[in-house]
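Every protein chain of the complex appears in place save one, which is left out.
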Amino acid sequence: MNESKEETVQLTHGAGGRAMGELLEKYVLNTFTNKSAGDIGLDQLDDGATIDLPGEGTLVLTTDSHVVNPLFFPGGDIGKLAVCGTVNDLAVMGAKPVALTSSLIVEEGFSIPELSRVMASMEESSRESDVPIITGDTKVLEKGAMDGLAINTAGVGFAKEPVSDAGMNPGDRVILTGTIGDHGMALMQYREGLSFRTELESDIAPLNDLLGVALEAGEITAMKDPTRGGIAAALNEMADKSGLGITVKEESIPVREAVSGIAELIGISPYEVANEGKAVITATHETAGKVVDALRSHPLGPEAREIGKVTEEWSEKVIMETEIGGRRFLEAPLGDPVPRIC
Amino acid sequence: MCLAIPGEVLAVEEDRATVDVGGVEQEVRLDTLSEDVAEGDYLLVHTGFAIQKLSSEEAEETLSLFDELIETNKQLEEEREV
Partner (left out) sequence: MKFKFKDRDRAEKLVRIINQKVPDRRIKIVHVCGTHEVAITENGLRSLLPDQIDIREGPGCPVCVTPTSDLDAALQLAESGAIVTAFGDMMNVPGTAKSLKELKSEGADVRLVYSVSEAIKTAKNTDKQVVFFSVGFETTTPMTAAVLKDDPPENFSILPSNKLIPPAMESLLELPDNRIDGFIAPGHVSTIIGVEPYEKLAEDYEVPIAIGGFEPLDVLYALALIINQIAEGEPKAENGYRRAVNYEGNEKSKELINEVFDVTDSIWRGIGTIPDSGLTLNKEYERWNARERFEIDPKEGVETPPNCLCPQVITARATPGECDLFREKCTPDSPYGPCMVGEEAMCNIWYRYGGRPKL
């Protein structure tokens, strides 16, 4: 079963879990030697990087490629995802987004009306988040060379004090800004053509305003947006990078009933699928309550709550206290979830 | 072997039913079940087929069964302590 053959890139390498981490470590981080222009650089594999402007402050830079399939889905499309995804990467670094780029790679034969729809979506999200798209690029590839449309966005923001995903301290509280699993489950339902009648919707939303409010309300030590790999990946990364442990209470994790319904049906945990309108925040235990209150008073944060805390024990591990009072590890997912035999 | 989930019957049409399973509506086949099914019943559903009819009474009974065992044990404990 373990025959040696030439290594090839697999789908799991792009899924945000362990496999991707290993690929990056081996072939990217260990190859580049000039990897930073500030405190947070490539090695930190954070949601973005920082560029020091001596005497002026810190610029935060981020980039993302969006290749979602299908392009249009309940709750959004690739355009909305591209803009919000990048805005959010800046926002969780503690930066006020200043501008975006948009590069399109389009397959020959792609529908122009659909392209127009995607552009309109990007415009809407750009307006909603109040971040301009100021430059870009367009490439067209021959039919068959790629699948439909890919969008790469880069974003630049300004932060007085950038927030990394590794800055938490023992005793800090872990906060979620809202319900978990919405985007991933909606896409899974739609993509697989699951013949269920209730349509789930993605939760794509720009978080710059919400997180701006949170940063004002309390002392935030770390932030991350739990996209691919879900909160399981995000929490484990935060634990890993800080060398600390995280314990969460299952009963506090907010999951919509329809999401847990589908999750149970296909045997995939809501903790392991992407969220595109949520953030994981750690705050000092003195100010955590105020952060939660501030989040809840914002239209995007009514379900915000504390779900756990940061510990010294169980370093680099995430422990879940289950609803029934048991304890078990919450591990980072391996790759793309496969629906369970049923 | 595996996952069978309870759902509420919303409508019945011959040998199919529309069932609400955890907030998600599914069409479920009834030909694997002996009993008749009506709106408001609960069904255990496996890969789109019904395998058992459940009732609220039985659900409550489950709790009574747990409590019965707990109570019996408590009594034995108390007897031993005397």
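Some notes on this structure:
Labels A and B are assigned to the chains in the order they are written; within every chain, residues are numbered from 1.
Going forward, a residue touches a chain if its C-beta (ideal position, glycine included) is under 8 Å from a C-beta of that chain, and two chains touch if they have at least 3 such contacts.
Just so we're clear, the structure is a prediction, and the values are computed from it rather than from any experiment.
Taking the complete complex into account, residues 1-2, 12, 18-19, 192, 194, 266-267, 317, 319-329, 331, 334-335, 338-342 of chain A touch the chain not shown.
The chain not displayed touches chain B at residues 1-4, 6, 29, 31-34, 42, 44, 46-49, 51-52, 54-56, 58-59, 61-63, 65-67, 69-70, 73, 77.
Here, only the chains that are shown with their structure count from here on.
Centre to centre, using the average C-alpha position, chain A and chain B are separated by 38 Å.
The touching residues of chain B, when paired with chain A in their complex, are 2-3, 5, 18, 21-27, 46-47.
Across the interface of their complex, chain B is touched by residues 195-198, 256-258, 260-262, 264-265, 267, 340-342 of chain A.
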